[in-house]
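As C-alpha cells, the structure follows; a few thoughts come after it.
Only a single protein chain was left out; the remaining protein chains are all shown in position.
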Amino acid sequence: MLTYVIRRLLYSIVVLIAASIIVFALVVKGAGDPLASLRMTPNVDQAGVERIAAEKHLDDSVFVRYGYWVKDATTNQFGTTLLTNKPILPDLWRVMRNTLQLVIIAELLAILLAIGIGVLSALRQYSKFDYTATTFSFLGLATPVFWLALMLQVLMVNIIGWTGYHIFPIASLNSVDPGSGIHFWIDRAHHLALPVLVLMVASVATYSRYMRASMLEVVHSDYVRTARAKGLAERKVTMNHAFRNALIPLVTVIALNFGGLIAGAIVTETVFSLDGMGLYFINALGTADPYPVMAWLMITATAIIIFNLIADIAYGFLDPRVRYD
Amino acid sequence: MTDQAARLPEESTAIGSPDLTLTYESGVEMKARSQWAYARMRFFRHRLAVASLFTLIAVGLIAIFADQVALYGYDEIPLDNLVGSIGLAPTFHDWHLFGTDQLGRDYLSRVIFGIRTSFWVALFVAALATCFGTLVGAIAGYYGGKTDNLLMRFTDLILTLPGIAILLTASAFFGSGDPMRVGVILAFLFWTGIARIVRGLFLSLREKEFVEAAKAAGASDLRIMARHMLPNTVGPIVVTATLIVAGAILVEAALSFLGFGIQPPNAAIGKLIADGQGEGFSLWWLVTFPGLVIVVIALAVNFVGDGLRDALDPTQRRTRN
Partner (left out) sequence: MSSEPILSIRDLTVEFDTEDGVVHAVTGVSYDLYPGEVLGVIGESGSGKSVSVMSVLGLIPDGRIATGQALYKGRDLLTLPADELRDLRGKDVAMIFQDPMTSLNPVLTVGYQIAEGIRTHNPSVKEEEARKRVVSLLDLVGVPNPEQRYDQYPHEFSGGMRQRGMIAMAIANAPSVLIADEPTTALDVTIQAQIIEVLRTAQRETHAATILITHDLGLIAELADRVVVMYAGRVVELGDVFTIFRSPRHPYTVGLMNSLARLEGDQEWLESIPGQPPSLVTPPPGCAFHPRCVQSQGRAPCRTEIPGLRNFGEGEIHLSACHFAEELAAAHIRVGTPAEDTS
C-alpha cells in the first residue's frame, strides 16, 4: 500500500512538472505583454515600465522565464505579482481557506443529501418520490450555476423589497462589522448560505442519480438474493449488504466531479463577490500576469492529485477486491 | 400476438421427423426485428424524450433561421421611439415578448441570436470532441499496452489541471470573442470523457471472439476497428455526445458570462445575462429569460440523451410492477 502511494505521488510530481511547463508556455505566450496598456497610457513613466520589464524578465525567452518562475515558485512563495509586487502565496492561502470553507461544506451536505435521496429513490422505484427526485435531478443538471446564483440574488432582493426581511445576504463573505469569535462565524455562515446552496445543486443532482442507479443494481444482485435466502431481515439486507456495496461506485463519481466543483466555485464566488480562489483566478487572468495564474494552477492541480489519491485509497478501503498489497 | 387457432398444418408425411413448420406457426418464434427497430421502439416509448426531441428540433430550426425568425436585429436600437422602448417589461405590445433591454433592443430577438450561437458552438464542440476522443480512445483500447499507457498518461495530464481553469486561461489569452476558437477550446475540455469510454469499450471488445476471428481471417487493424468494433460502440458514444452537447451549452454560457468566451459582436447568451446583471435587479427579465432558455434546452438535450441511453441499452430492467 505504501509503495503504491509513493509511486503515485512520484508519478504525479512528474505530471505536475510537465503540466507546469505546458501551462507556463501557454500563459506567457498567450498573455502577450502584460504591460501593454501601461506602455500606451500617457503620463506613465516609461523608464519605470522598462525597469519593471527588466526586473520581471519579461523580455527573456520562455525557457529562461520558466526557470525564473520555478525558482520563485519553490523558494520565494511563488514570487510576486507583476505590477503591485505583492507576494503571491499569502494571498493565495487566504483565499484558499475561504474557498475551502465553501466547498467542503457544500460537498459534505451534498453527499449526505444525495445518498439519502438516491437510496430512497431506488428502494421506492417508480414512486412519486422517485419521479420527483429524478425531475429535480434533471433540472439541477440543466441549470447554469451562475444563473441560479443570480436568480437567488434577485429573489432575495425582491423579498427584501416586498417584506423588508433580509433572509440571506447576497454578497461577500462577511458583513462590514461581523464581530469576533462565534459572532464572526455565524455571520460567515449566514453569508455562505446561498453560495453553498447554489454549489450543492449540481452535486446533489449528479450524486443522487448515480446512487440511485448503483443501489438499483445492487438490490437486484445475487448476493442480496443470498442474504434474503438466509432469512435476514429486510432492513439488514438493505443496510449491510445493499447499501454498503452501492456506496462504492459513488466514491469514483465524487472524485471525478472535483473538477466540476472547482468550476462551480469559480462562478459562484464571482457572482456572490466572495473573496475566494475563484475570484482570485478571474482577477489574475484579467491582469495577464503569469505568476499568480501559474501559482493558482499549480496549487489546484496538486489539490486534484491529492484528492484523487484519497479517493483511490478510500475506494480500496471500501472494496477489498481492489486493495493494493 | 400470433393467431394460434387458424394455422394448423396438415399431417406430416415422414415418420419419425417432426414437422418444424409447426414451430414457426404456433407462436414459438417471435418475429425477428432489427436491432435499430427495437431501439427506435424503445425510444419512442419515452414520451418525455420524444417531446424533448421535438423541442430540440424547434430550437434547431429557430437557430438555423434566426435571421428570419427574429423580429428585430441583434443590435437594433429603435431610434425613432427610443425613450418609449427602453427597459420594457415583457409585453405583447410590438411583440416584445421578452421585454427590452436598457437600450431599447428587443430581448427576444437577442436571445434568439444567442441561441443560434450556442446551438452551433455546442454541435461543433460535440462533433470535434467526439471525433478526437473516439480516435484516441479507440487506438488506446485496441492496441493496449504501451500505446494505451502513453495515451492515458496524456489524458491524465489534461485531467490533472482543472478543466474550467484551463478553459478560462486559454480563452482569456487565445480565443476571446471568436466562436470557432472558443469551440476548439471547449472541445479540448470535453474529449477526454469520450476517450475514456471508448477506450474501455475497445479494451473489452478486443477480447471478444469475433475480433479474434477477424484477425485470423487477415483483416487489417484499421478494418477491425472501424468495421467490427466501432459499430458496437456507437450507442454509448452517441449518448455521451449528447451529454457533451448539453455540457457545452452550459460551459459556453458560463464562459461568456464571465467575459472570457464569445463576446460582441457575436451574440452570446451568457453575455446577455452578464449585461443584464449590470442593470441591478429592476429589469429582472434581462437575467431571467436567457437563463430559462438555457435550462429548457439543456433539459431537452438531457432527456433525449436519457431516452437514447434506454433505447440503445437493452439490458435495462423495465418490468413495471
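Which chain is which? They are A and B, in the order written, and residues in each are numbered from 1.
As a working rule, a residue touches a chain if its C-beta (ideal position, glycine included) is under 8 Å from a C-beta of that chain, and two chains touch if they have at least 3 such contacts.
Just so we're clear, the structure is a prediction, and the values are computed from it rather than from any experiment.
The omitted chain makes contact with just one of the residues A:175, A:221, A:252 or A:287: A:221.
Among A:42, A:181 or A:231, only A:231 touches the chain left out of the display. For chain A, the residues touching the absent chain in the complete assembly are 221-223, 225-234, 236, 240-241, 244-245, 248, 318-321.
As a convention for this text, only the chains that are shown with their structure count from here on.
Put simply, the C-alpha centre of chain A and that of chain B have 25 angstrom between them. By the touch rule above, chain B contacts chain A in their complex via residues 153, 156-157, 159-166, 168-170, 172-174, 246, 250-251, 253-254, 257-258, 260, 270, 273, 277, 281, 284, 287-288, 290-291, 294-296, 298-299, 302-303, 306, 317, 320. Taken in their complex, chain A has these residues touching chain B: 12, 15-16, 18-19, 22-23, 26-27, 29-32, 126, 138-139, 141-148, 150-151, 153-154, 157-158, 220, 259, 262-263, 266-267, 270, 281-282, 285-286, 288, 293, 296-297, 300-301, 304-305.
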